[in-house]
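With one protein chain removed, the remaining protein chains of the complex are shown where they sit.
For subunit A:
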Amino acid sequence: MKIRGNDPANDPSSILYQRCTIDLPARAVRMEDVPCRNVEDVLGGFGRSFQVLAERTITDPYSPENPLILNTGLLTGSNVMTGMRSYFSAYSPLKKSGKGLPGAMWSAGSGDFGNRFKWTGLDEVIFEGCADIPIYVVLRTGESGPQVEFHSAEHLLGLNAHQKIMSLAAAHPGGHFAVIGPAGENYRTVRMGAIALSTEGQLKSDQPKMRFAGRGGLGSLMGYKNLIAIVAISSLKLDKITFAIRDVNRDIVKSPGSARFQPASQGGGGGTWANIEVLEAFHAVPLNNFRPKGNDDVKKLYRDQVEKVFDIASEGCFRCGIRCHNNLYVRNEDGSRGKLAAKFDFEPLILFGSNLGVHDPKQVAELIHLCDSLGMDAISLGTTISYLLDYNERHPEKPLLNGATFGDFEKVRELIEQTGRGQAPALGQGVRRLSEEVGETAYAMHVKGLEIPAYLADTNPGYLFAIAGGHMSMGTHMLYAKEGKSTVEEWTQAITTTGLLQVGYDMVGLCKFVGLGIGHDLIVTGIRETTGLQISSEQVIAAVRRAYLRGLALELRQGYSDEEYTLPPQVLSSPNPKITLPSFITEEFLAQLRKKVWSVFLPEMEGLLPDK
C-alpha cells in the first residue's frame, strides 16, 4: 500500500494499493497503483474484491471473464496477532441462484502464504482468462518492485495438496504456496475444490499442516484457469513491535473472546471442538444429515475420548498466541508421537463424523485427512455426502452411487476418493444440484446453493442472510444456543446490527478467532499503529456494513428471489423433537423475518452497486 494521507474515511484516494493483473492466456502482466475509492478498499479483503466483481456481468463461472482475485487485508503481514489472512474472490462455481447465475463468493485462509504474498509488495492480483497449459505463477519481490514468473505445472498434476506444496517448496526455497488438489484439477466434475495454503510448520515437518480457503469452490475455478499453484517469495518484512502493538497482542491473547479457542491445557476453551459438548447438551449436534437422534453417539468424539486414541497437540500459525489448532498425532506403540493424522475442528469433525454416522475418531480423522489431501471444502463435501446417505437410506431399493448409508465408513471413504478424483460428479456438484437432479430437495441442507456448516438450520434463521457461507458471513450460528432468543424482533436485531459485522474480519486481514467485535478499540489501535491511518470504530463498522450490503445487493443482481431466502424445507415441515430447545422457526416466522430485515437493508443497499 502507498499511504500518502492518514484519513481514509475522508480522503481514501490518498491511499493506493498495488494491483497486478495477470492475463493468463497471454502471460502478460500489468502493475498499477490504484487509489482507494472508499474505506472498504482501504481495509481490503472482500470489501475491495467485491467492488471489482460488481463491475462484471458473469453468467457462467467457468468463463474467461470470471476473474479470480487474490488479495489481503490492511493488517495482513503486520505485527498484529493473526494478521496473515489471504482472500480469494470470484463468481462461484458452486453457489448459484434459482435463475442459474453464479453467486459472488470469497474464501479466506490463514497460513504463511498471505504474509509472503503481502511482503512481495502486492496487495491484489487479478487472474484473467485461462492459461493454455497447466501453469503455476511465482510472485516475488524484485529489484524494482514485484515480479511475476510463469512455470509449467505439468509435473504437479495428480499430486495431492500436500505433495504439491512440498514439491514447490523444494523448487522455491523460502516460498509459500497456494495450491489446488486433484479436486480443483477436476473442476468440471468437482465444483467444491478448495485452495490449500502452506504453513511454516508444514514445510519444516513435511506433515500436511495446511490451512484452507475452502468455501465456494474457488479451487475449482483455479483449476478451470489452469492455474495449479501460486507461489509467493519475499523476505520477512515485519516492523519492530512497538509498545502499543505489544499491548494489542497481549490484549488479544487475554480477551475472553480468543480464550475460547486457546489450548485447553492452558486454561482455554480448546478451540471450536468444545462446541460439540455444549451443543450436545441441547441435542443440537448434527447427526445423520442434520437430524439429531437424542442419543449419546456423539460423545465418542468428545475431546477426552479422542485423547485415549491420539496425541493432541495445540499448535498455531506463525507467531499466533491463540494457537487454535488441535492437531491429532498417531500414538506409536512405544508411546512416542507419530505422524499427523488430522486437525480436529468442529466443522470437519462433525461433518465427517456424526453427520455421516461415523463415530470412531480414527475413521473420522482418516476422512478429514482424505478430504484435505484431495483439496475439497470439508463443509460442502461432508454435507453433500450426508444428503446422499440420507437418500440411500430412504431408497434402499434404488440407492445412488455405491449405495453407502450412515456409518458405512469404507463406502464413505470410497466416495470421498472418487469425488476428489473427479469420478463422482453427482457429489462433486454439491447438494443443491444433486438434490434437484434426483428430485428430493426437502432434506438438502443448503441455503442459497451453499451447503450449511455443522450448526443446525433448526437453530439459525440467520442463514438466510449469510452471503458467503452460513457461519462465515453471518455471526448468528450459535445465538440460539447461547441466548435462547426466539422472536422475530430479536433475530432481526441480531442479523441487522451484529451478525453482519462478522464479515469485517474478512476485510482487515485478521482471523475471526481474535474473538472481538470488529469495531473494538484494539482493531482501531492496530490499524493506527501499523499504518498510521486514523480511523474510528464507527468508520470501520460503517465500511464493513456497506461491504456486507454490497454483497447482498450482488446476490439480488445474480437473480436470487425472495423465496430463496429460506431454510431447507424439512426444517420447517418436520421440526426435530429431539432438540431440547423449543422449536420456533416456521414459514410465518421466516416471512416476517424477511420482511423486517429487508426493510432495514434495502434502503441502505441503494447505490452500492455500479450502474451497468
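Going forward, a contact is a pair of C-beta atoms (placed from the backbone, for glycine too) under 8 Å apart; a residue touches a chain by one contact, two chains touch by 3 or more; residues count from 1.
The rule is simple: contacts and distances are computed from a predicted model.
Which protein name, taken from UniProt, belongs to the chain you can't see among "Chemotaxis protein methyltransferase CheR", "Polar amino acid ABC transporter inner membrane subunit", "Cytochrome c domain-containing protein" or "Molybdopterin synthase sulfur carrier subunit"?
The record for the missing subunit names the protein "Molybdopterin synthase sulfur carrier subunit".
Would you mind spotting which of A:R48, A:H477 or A:R594 touches the chain that isn't drawn?
Touching the chain that is not displayed is residue A:H477.
I'm checking contacts with the chain that's been left out. Which of A:Y17, A:F346, A:Y443 or A:W491 qualifies?
A:F346
Among A:P8, A:P146 or A:G268, which one touches the chain that has been omitted from the display?
Per the contact definition at the top, the residue touching the missing chain is A:G268.
Can you name the residues of subunit A that touch the chain not displayed here?
For subunit A, the residues touching the absent chain are 256-257, 259-261, 264, 267-270, 272, 274-275, 277-279, 281, 303-304, 346-347, 455, 471-472, 475, 477-478, 481-484, 502, 512-513, 515, 580.
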